[in-house]
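The next block holds one structure in the form of structure tokens; read it before the comments.
Just one protein chain is left out here, and the rest sit where they should.
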Amino acid sequence: MAADVETIDTVNALAEGGYKWGFSTDIEMDLAPKGLNEDIIRLISSRKNEPEWLLEWRLKSYAAWLTMEEPDWAMVNHPPIDYQDLHYYAAPKKKPGPKSLDEVDPELLKMYEKLGIPLKERAILAGVELPEGEAPQVAVDAVFDSVSVATTFRSTLAKSGVIFCPISEAVQDHPELVRKYLGSVVPAGDNYFAALNSAVFTDGSFVFIPKGVRCPMELSTYFRINARNTGQFERTLIIVEDGGHVSYLEGCTAPQRDENQLHAAVVELVAMDDATIKYSTVQNWYPGDVNGVGGIYNFVTKRGACRGARSKISWTQVETGSAITWKYPSCILQGDDSVGEFYSVAVTTNHQQADTGTKMIHIGRNTRSTIVAKGISAGKSNNTYRGLVRVLPKAEGARNFTQCDSLLIGNQCGAHTVPYIESRNATAKLEHEATTSKISDDQLFYCRSRGLSQEDAVGMIVNGFCRDVLKELPMEFAVEAQKLLAVSLEGSVG
Amino acid sequence: MSAALKPTALQSSALAFLSRFEGLRARLPGDVAIRDEAAGILRSTGLPGPREEAWRYTHLRSLAEVEFNEPLTPVADCADLLSRIPDFDAPRLIFVDGRFRDDLSTVPSLAAVRVGGPAFGALAQPASEKLVALNTMLAEDGADISVPAGVDAGTVVLVSLGTDLHGRAVAFHPRHNISLGKGAKLTLVEIAVGDGVYLHNPVLSVAVSPEATMTHLRIQDESRSAFVLSTVYADVGEGGTYDSFLLALGGKLTRAEIHARLGGPNAIAHLNAAQLLADHQHADFTTIVSHDAPNCASRQTVKTVLSGKSRGVFQGKIEVARVAQKTDGYQMNQALLLSPDCEMDSKPQLEIYADDVKCSHGATVGELDAEQLFYLRSRGVPAAEARMMLVRAFLDEALEPITHEATRTAMEHAIALWWERQAA
Partner (left out) sequence: MLEIKNLEAAIGDKAILRGIDLVVPKGEVHAIMGPNGSGKSTLSYVLSGRPGYDVTGGTATFDGHDLLSMEPEERAALGVFLAFQYPVELPGVGNANFLRTALNAQKRARGEAEIDAPGFLKLARAEMKRLSMPDDMLKRNVNVGFSGGEKKRNEVLQMAILKPKLAILDETDSGLDIDALKIVADGVNSQRGPDFSAVVITHYQRLLDYIVPDRVHVLSAGRIIRSGGPELALELEANGYAAIVAEAA
């Protein structure tokens, strides 16, 4: 079919176009020596001036990690990772706080600019205080390699009782909260990468929303891996007390490098009675080049506990980056009537491999979950949806609806669906549907006969395919995600 | 495994089978090399364990706790078991504890049949599945049925009786091979019944030549204390059809695994099943459909009804190779949970490497629809009857494609009996 070949050619031609966020930034770094051992962990802990209990927790996690093996069940392949060949700590060298933009390391500013962070926020991120009132609408935490470099809007947020700060600071300022919740959703020994993260995590965001508070603005974190041969191990902890509400956004990019870089993050969410957490991710780590050289290994453990009755955790992700994605944002639905949601778009092109999905564990009565997963594979990539829905005996009246759809572009790629559906309660009702298809020639022709170019037609159809997920993203992110889809689909469709 | 460690139950069980093989080795009929290969595999890898993805829902621990003996030959009268086999007015091959019984069988005229030793065939290889290795190592008998090109061989009934005459648990591993020449036709009705504790571990290979049609209808109504671990390999050539249906009612721990490969263009496979489970039964229906040629179609409707503390498992994988453009693959798995203590695990899987395909699957798990029940009752149908009507309606979708009247009647009868037992 003529149309087909053309689409595939377009894809291939554009795939060479490359990654737009692949710049690297020359900033003076404070770098720990390569390798992983107890001394490195002690060094990280002391650099961060951590209390004894945290160091012990790290060391215990490290001991657990040593006894574990890398998981092999996902449909991904990569050469063995040499965990001793990485830096586990890299931070921009600390200088006294700048008074104005002119004093800020221009490279840092340039990086924010390239990341598309607006100027005002750039200034704030760089540590320049702006007069009140000139405030942008989103509070931003920027994590640069291992360290949170700046968090905006802290004082505004503090007025409503919201804590939004780097987790390293939370350890200093709110140790009781961190100690209570850290590892309570993802235990240190949960899996290989979570154990590694627990041993060496350096920074990440901490959010606490007290009882009854609706966070007055979106919170967001930009993650950036910059230094060479560093692993990034951020740790995010979000706690929302009874009746609280927060929407949290996460964006990630990395420079273009020939070697693979490791990213093993842990995100823990806790929602108490009537609390709502909306967690959105646009993941755009460097995916490697057309030949599959370089790119981030993204091995992430994300889990939310709906501890309270009527609590709700909603994950939305748009995954276009990384050489390998291994990621299953999950919900433990403990509270009665709690709700878990997972909306995902995963795009793979060139040699990318994604094995991603979710777990919905129904424990409480009348718990409900919805899964909508859209996978798009192009080039020589492999895209797997892997999802578990488990209903435990006490989950009377539990409900799950799952829809996963795959779109294949070209016949050098693979699209796979691996759902696990386990019900131990007769009153539970589970429904799962999955389809695999390609962009139909009829749809393409229909659009073109109305005047759209081949690329625009493909872009429009693909965006339509992802609509149910994209509409879950907060407004500003949705626009960004659509553009990102178009760009990665430039590297894959249009 | 280090010698110092105490072997697990699964490991001891594998060792027991191996030592039985050592004892029998000299006496077993047929090619000994292939048996040695199978034994080597079993020795190094053991029986399937829960850490294997394909066995995550079915654990052989309870099997490993039983000590199995080789069947005694010949066994005495099995009139009672025979009386449970519906009369089909078709030639039937009867195996008792895995051995062919000439005295009870009638041999078909339109197909060539060879018995008296395992019919290994070429499709099922010990290296591909551990249960095939176990079977290969110990198989003593089986039927080799071949239908010449262009011949419609009608219906052949293949019966397995598992006995409990000696109060000793026996294990038998029949190995059957069916081949259909170009354009040939065969309806194979497999019926298995039994009493007592035993292990029935059959392997059956089906080679369907181009344009040939094999209809494979199975009624598994074995002893409620039995272990039934069966594997079928079907390979379908261009324009051929493998149409199968399994009704599973019996057994304590059962797994029916089917590997169907569509190897030529326009081939078709139907792997339908209904499982009716009660008490502590565990039944696993696992299928792997490999689309290896363009324009093939596969269809699966699998229904499970669970009561008591039973556990049902469905694993269905559709693999589409790069060459298999225009594949049409569909799979529907539905489970009805009738009691609060049962469990259903379902894993429908797609693995797709061709872009111009239409593949989909659906799965639902739930209880009887309260609205429908109420509707029927409001029209005067008593609750128990209303439930039965709805369960029958649920199963009908799977049974519907069965056109072989006698088998369908036998299946409906078996389902009615099952329901009576539940109601009682």
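Details
Labels A and B are assigned to the chains in the order they are written; within every chain, residues are numbered from 1.
Just so it is clear, a residue touches a chain if its C-beta (ideal position, glycine included) is under 8 Å from a C-beta of that chain, and two chains touch if they have at least 3 such contacts.
None of the values given here were measured: they were computed from a predicted structure.
Among the displayed chains, contact with the absent chain in the complete complex occurs for A. Residue A:453 is the one among A:37, A:160 or A:453 that touches the chain not shown. Touch with the hidden chain on the side of chain A covers residues 1-3, 440-443, 445-454, 456, 460-461, 463-468.
The rule we apply is simple: only the chains that are shown with their structure count from here on.
The distance from the centre of chain A to the centre of chain B, with each centre set as the mean of the Cα atoms, comes to 44 Å.
For chain B in complex with chain A, the touching residues are 53, 322, 325, 335, 337-367. Remark: chain A residues 4, 73, 393, 406, 408-438 touch chain B in the complex.
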